[in-house]
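The complex is shown incomplete by one protein chain, all other protein chains being positioned as in the whole.
Letters A, B and C mark the chains as written, and numbering starts fresh at 1 in each.
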Amino acid sequence: MSLKLDNIDQVVNGQHHLTSVNLSLEPGSFNVLLGRTGAGKTSLMRLMAGLDKPTTGKIIMNGADVTGISVQKRNVSMVYQQFINYSNLTVRENIASPLRLAKTSEAEINKRVMETADMLRITEFLHRYPLELSGGQQQRTAMARALVKDASLILFDEPLVNLDYKLREELRFELRELFKARNAIAVYATTEPNEALALGGTTTLLHEGQVIQSGPSAAVYREPVDVHAADLFSEPPINLIPGDVTDNEVTFDESVHFPLHQDLKSLTPGGYKFGIRPSHIGLVPSNDDDLEMSMTVELAEISGSETFLHVKNSHFNLVMQLSGVHAYRSDATIDIYLPVHKLFVFNLDGKMIQSPTRLIRG
Amino acid sequence: MMNYSKRKVAGLSLYVMFLLVPIYWLLNMSFKHKEEVLSGLTLWPSNFTFDNYITIFTDPSWYMGYVNSLIYVALNMAITLTVALPAAYAFSRYKFVGDKHLFFWLLTNRMAPPAVFLLPFFQLYSSVGLFDTHLAVALSHCLFSVPLAVWILEGFMSGVPREIDETAFIDGYSFQRFFIRIFLPMIRSGIGVTAFFSFLFSWVELLLARTLTATEAKPIGAVMTRTISAEGIDWGLLAAAGVLTIIPGILVIWLVRNHVAKGFALGRV
Amino acid sequence: MSKVENNKAWWLVLPVFLLVAFSAIIPLMTVVNYSVQDIFDADHAVFVGVEWYREVLLNERLQESLVRQFIFSFTVLAIEIPLGIAVALMMPTKGPMASVSLIVVAIPLLIPGNVVGTIWKIFGRADVGLLGWGLNQLGIDYNYAANPLDAWVTVVIMDVWHWTPLVALLCYSGLRAIPDAFYQAAAIDRASKWAVFRYIQLPRLKSVLVIGILLRFMDSFMIYSEPFVLTGGGPGSSTTFLSQTLTKMAIGQFDLGPAAAFSLIYFLIVLLVSWLFFTTISEMDKDK
Partner (left out) sequence: MAEIQLKSLAHSYEKSPSGAHDYALREMNHIWDQGGAYALLGPSGCGKSTLLNIISGLLTPSEGEVLFDGVVVNHLPPQKRNIAQVFQFPVIYDSMTVFDNLAFPLRNMKIAEAKVTTKVHEIAEILELHPVLHKKAKNLSADEKQKVSMGRGLVRDDVSAILFDEPLTVIDPQLKWKLRRKLKQIHEQFSITMIYVTHDQLEASTFAEKIAVMYGGQIVQFGTPRELFENPNHTFVGYFIGSPGMNLIEVETTATGVRFDGIDIELSDARNEMLGNIPSTNIKVGIRPEFVHVWNKPTDGAYECDVQHVEDLGTYKILTLKLGEKIIKARLDEDHAVPQQKAYISFPEQWLKIYVDEYLIGEDLV
């Protein structure tokens, strides 16, 4: 089955929650909605589920207009950020409940519940009540209930936020595996770029109620259409530096100069914003023409296997992503190297002009 | 000096004695013969008797008083919960025209002294032919129990995330089925406490109950005045009648005991 | 998550609305109607404007009863609220005694007002009551039927006996809802027992206390059965409160006009005091 959103607007109390959203989701696809809190992810999912009606626009499932059809008749399922289960029913009955409502035979219910519970590894808790379980097990129960009924559209609204990161890693992996064999459309909302990348599939970027970009996750990551897209799809956020281009030189924030090299030759003189990914800035030069800058360390955030270094000088703040564990005292002074060949270039309106992987032909 | 927790136990024991000694005295009195009551003060019945209770249980004009009271209290609880549950759901889940005003107006009714409604109720129920029926008393008590019930239930329902409702609809539950099978069990503490309060205010109220009834639905409170006669008051009989009014209350507390601690916070702490 | 706008929700509140409208609006309109007319019989009535209101407001018996009512309500609140908090603090929170003490404390709540009156009527008598007999044995001349002060004190004790449990149960639930971390933080901050009460328990009890105070104010302001059963409002009119005065006026003497005017004034006083109390409390929460 396919799902198409046709020019959707959602206005609540005079506030635009969604503006002219057009989206087309293919059968069997895994779609990530990436955006900050309040970007409209939840609003959009609620429309897809049929919990809300759009102010204008149409929702088309399998070619049929379902805009006004109630949620009970849509064959969708949804998993929320909070652990939502029926606390008065056992885990078994929780999972069985959508099947019972669909008047499935008892034998079939038993079989499907066992299969799904097995898949999500909660078989041993079937006779318990949800509130007696740990957070991870509760969320597995909610997922099992969503997966058991063969819905044609499955919505996940930041389902892993409230879990430990190791559990998150495991569940994310399982989820991707679970969907390999399905023909349902999965929609997964998240605020975390890494989650979007790890889940693969396609990513749709939402910003202030509008779709700013949509496509295969890795492609969207590498070719952001504008500053917002680049910023959204980068954790830690992409570094943005204002700069001026003259005939033969680039000046960063009136303080750092470097010659206009081959990749940037086609830029017309004027003001630009330059973007550089945190992972591309290094502690050792990667190229002869790397920009060397002396910076002060603000904080070294260490995530077990990598280090996020927040550094600054009198002109700008940068974040670097280093692999491995590097401890620095705050206020230490270090030299960093910025590869000028890996710059993203945006015009002053924020539109991307070129990326390191796609140079504009001069 | 006693330590802190011993002082607590001592204090609580004193208070419990203050609560129970008068009740004990009533119980004591109810097992005494008329003669023993009048012959002077005794700490326990020297001549233990069930006569007073037997009188009550064998005389329909006595025991029907209990039956009548229980009927209108039960009716009141049923009506209160039936109308208050959907209303509280609406207040906890939706915004609608006039919602805040309506909610506030409901609560102001709880503030009305029953005495104010005495005469108009009497006329109203007489004119619709409900005078001296259980329904009249139950309905009149609803004026006080419904606002409180809506308010208490709204607090509990707001504590249940709206996502539960949505998940149920997504799973295919109809509204009615969801409400009865999923939602009500989730707020059972709230329902227990609401029932408790409805019982409480209806069971203890006498002014309206007495005014709106004559013979058919006469409450036990009104029947009890029969113990006062020309020869004075039959203390033993009065005490036995009193003891019997305490029993339904104890049963109700027993039923809701597990919800009291959580429920009395009224979903608002 | 915010509430959804949906006017169909009116269907859900409609039964409540109709029921309360039937029991409140129609009778209230009758009351308003009576309060501005002089009714002779079913067909003859004269519009008298605010005449009844003037009469009621100037009636000394009513004024006295109103003052008595206020003194009574404030007295019982002043006793029941602190006592209720104290009892809640003393009640055990764990173990089998927790539920036993809950049930025992709740018992008085479920006893009808007239039976409460009866209990204390018996308990306080010098001939057959333990309290009356005991006090007289101690040389205290106690007789609620003859001495207005004794009657007054008995009614207050009776109300305290009957209704303190409500405050205690509300506070008990409120206390149970305080997370342990608060007590731990206070211990680390070296707070005294008093400081724990003043800065952790009391603020967290605020919402239940507001409910408790409102309920107790409204209900004590409507007290009827207890003093009626004990002494019939006497001796003299020392324990005659507003409800009894009104009942006497409306049903006893059938003075419909004045009774109606009185009813409305009565109702407005309760509303006004509750509103004042509520606004003051809400004001206290705001930053200056």
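The criterion applied here is as follows: a residue touches a chain if its C-beta (ideal position, glycine included) is under 8 Å from a C-beta of that chain, and two chains touch if they have at least 3 such contacts.
Remember, predicted model here, so these are calculated numbers, not experimental data.
**Student:** Quick check: which displayed chains does the absent chain contact?
**Tutor:** When the entire complex is considered, the left-out chain reaches A, C.
**Student:** Which of A:279, A:296 or A:347 touches the chain that is not shown?
**Tutor:** Looking across A:279, A:296 or A:347, the contact with the absent chain belongs to A:279.
**Student:** Among C:127, C:141 or C:189, exactly one should touch the missing chain; which is it?
**Tutor:** Answering carefully, the residue with contact to the hidden chain is C:189.
**Student:** Contact with the hidden chain only, please: which chain C residues?
**Tutor:** 179, 181-182, 184-185, 187-192, 195, 199-200, 202-204, 285, 287
**Student:** Need a quick check: the contact residues on chain A for the chain that isn't drawn.
**Tutor:** 134-135, 164-166, 169, 191, 193-194, 197-198, 200, 217-218, 221-222, 234, 277-279, 298-305, 310, 321, 323-325, 327, 329-330
One rule holds for everything that comes next: only the chains that are shown with their structure count from here on.
**Student:** Between A-B and B-C, name the chain pair that shares the greater number of C-beta pairs in contact.
**Tutor:** B-C
**Student:** With centres defined as the mean C-alpha position, give me the chain A-chain B separation in Å.
**Tutor:** Centre separation, chain A to chain B: 55 Å.
**Student:** Going by the contact rule already set, what residues in chain B reach two or more other chains?
**Tutor:** 161, 163
**Student:** How about chain B: which of its residues touch chain A in the complex?
**Tutor:** Per the touch definition, chain B meets chain A at residues 161, 163-164, 166-174, 177, 182, 185-186.
**Student:** Which residues, counting only chain B, touch chain C once they are in their complex?
**Tutor:** Those in contact with chain C are residues 4, 8-9, 11-12, 15-16, 18-23, 25-26, 29, 37-38, 40-41, 43, 79, 82-84, 86-87, 89-91, 93-97, 99, 102, 106, 108-124, 139-140, 142-143, 146-147, 150, 161-163, 199-200, 203-207, 211, 220-221, 224, 235, 238-239, 242, 245-246, 248-250, 252-254, 257-258, 260-266, 268-269.
**Student:** Which positions of chain A touch chain B when the two form their complex?
**Tutor:** Interface residues on chain A, with respect to chain B: 49, 51, 70-72, 76-78, 80, 82, 84, 86-89, 97-98, 101-102, 142, 145, 149.
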